[in-house]
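Below is a slice of the complex: some chains, not all, each in place.
So that you can tell them apart, the chains are marked A and B in the order they are listed, and the count of residues begins at 1 in each.
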Amino acid sequence: MARGKVVIATGIPGVGKTTVCKEAEAQARAEGVKLSVLNYGDVMVEIMEKRGLLVHRDKLRKMDMATQKVLQAEAAAKLAKAVKAAEGHVIIDTHMVVRTPFGYLPGLPKHVLEALKPDLLVLIEADPEEIAARRVKDLEAGERLRDERRIEELREELMFSRMVASACSVLTGAPVAIIKNPAGGQREAGRKLLELIKG
Amino acid sequence: MARGKVVIATGIPGVGKTTVCKEAEAQARAEGVKLSVLNYGDVMVEIMEKRGLLVHRDKLRKMDMATQKVLQAEAAAKLAKAVKAAEGHVIIDTHMVVRTPFGYLPGLPKHVLEALKPDLLVLIEADPEEIAARRVKDLEAGERLRDERRIEELREELMFSRMVASACSVLTGAPVAIIKNPAGGQREAGRKLLELIKG
């Protein structure tokens, strides 16, 4: 069992991150390349469910800070095991930063990076205007921000993702690749992700 | 003695950081929430005074690099003790970066973060134009920069603060919150800071 690469693919909500990861997985399958995708959020939800706590995954980011951090660490340990057990390459689908009520929580703090030992960090990005359009349907009542301010916030979130990715890169030595995912571009974005992994 | 949160509140000169920290402290007192504010610069000045060195705190940033780094480390050790001794929450009022003649000195390098173990990192920000206006009265003779260049420098300083905060966040796992402090907004900014701490 030759261990493949561990790639952490990240993106802010509305960027199409999970779709791109699934594209890469499907294309890998078509080419006979061994590749599996693990979803950080799924693992966090699983851990909560085992404890009888039912939380919708979109609400994860609204839980108190201490709980989020504990869940984050436990999920990292579980994912590290799954990575070891995996044949071929592994994509971990997660966030570089999570926008919470108490600020930007780093999705990959030092202890998580040390558990996952990524070979490559990927930022999946889209234009803030497009992300805003994709997110409109996910808006909760009362979240009707003025468009301009919303775009500004998305710009900030994208920027923080890059800054946090840079720090992760220095800690791990792994490069940071940016993949653009414009509307209708998920196949192409998935192909780029797969090429990075194979390359 | 239940230990509260350790919050590092930072901001570049002219942003109103200390005022916001004092606001949060006053509001906490009014609500019966235990909260104390420790000032990093004050501790550095105290250490210098004990050695018979009299330095105005605004001159700290102009001392040679080696001295600043030694002082920084000693102050961190002293603050760590004060944090341990504190009842309730603690705000450490300091800088994310210090603009010195030899570049941006990180206010919270790894060894300082390891001493202080923050739960939350806060960037207090204001528009560069407002900061410039607030700083005018602090200008020294010969510092009369063209307005445009000054604004550009402030923008750079604010950006470096965010970048350095992102690295601190990855190292500690603590989230980074941004609190805006526009003119006349210190009460509201103080309230937000207190809410972050309590939340």
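The definition used in the following text is that a contact is a pair of C-beta atoms (placed from the backbone, for glycine too) under 8 Å apart; a residue touches a chain by one contact, two chains touch by 3 or more.
As the structure is a prediction and not an experimental result, all values here were calculated from the model.
Sequence-identical chains make up the whole complex; the displayed set comprises 2, and the total in this structure is 3 copies.
Basically, only the chains that are shown with their structure count from here on.
Residue ranges on chain B touching chain A, taken from their complex, read 119-122, 162-163, 166-167, 169-173, 175-178, 196, 199.
Contacts from chain A toward chain B in the complex involve residues 64-65, 69, 72, 100-106, 108-111, 113, 156, 159-160, 163-164, 166-168, 170-171.
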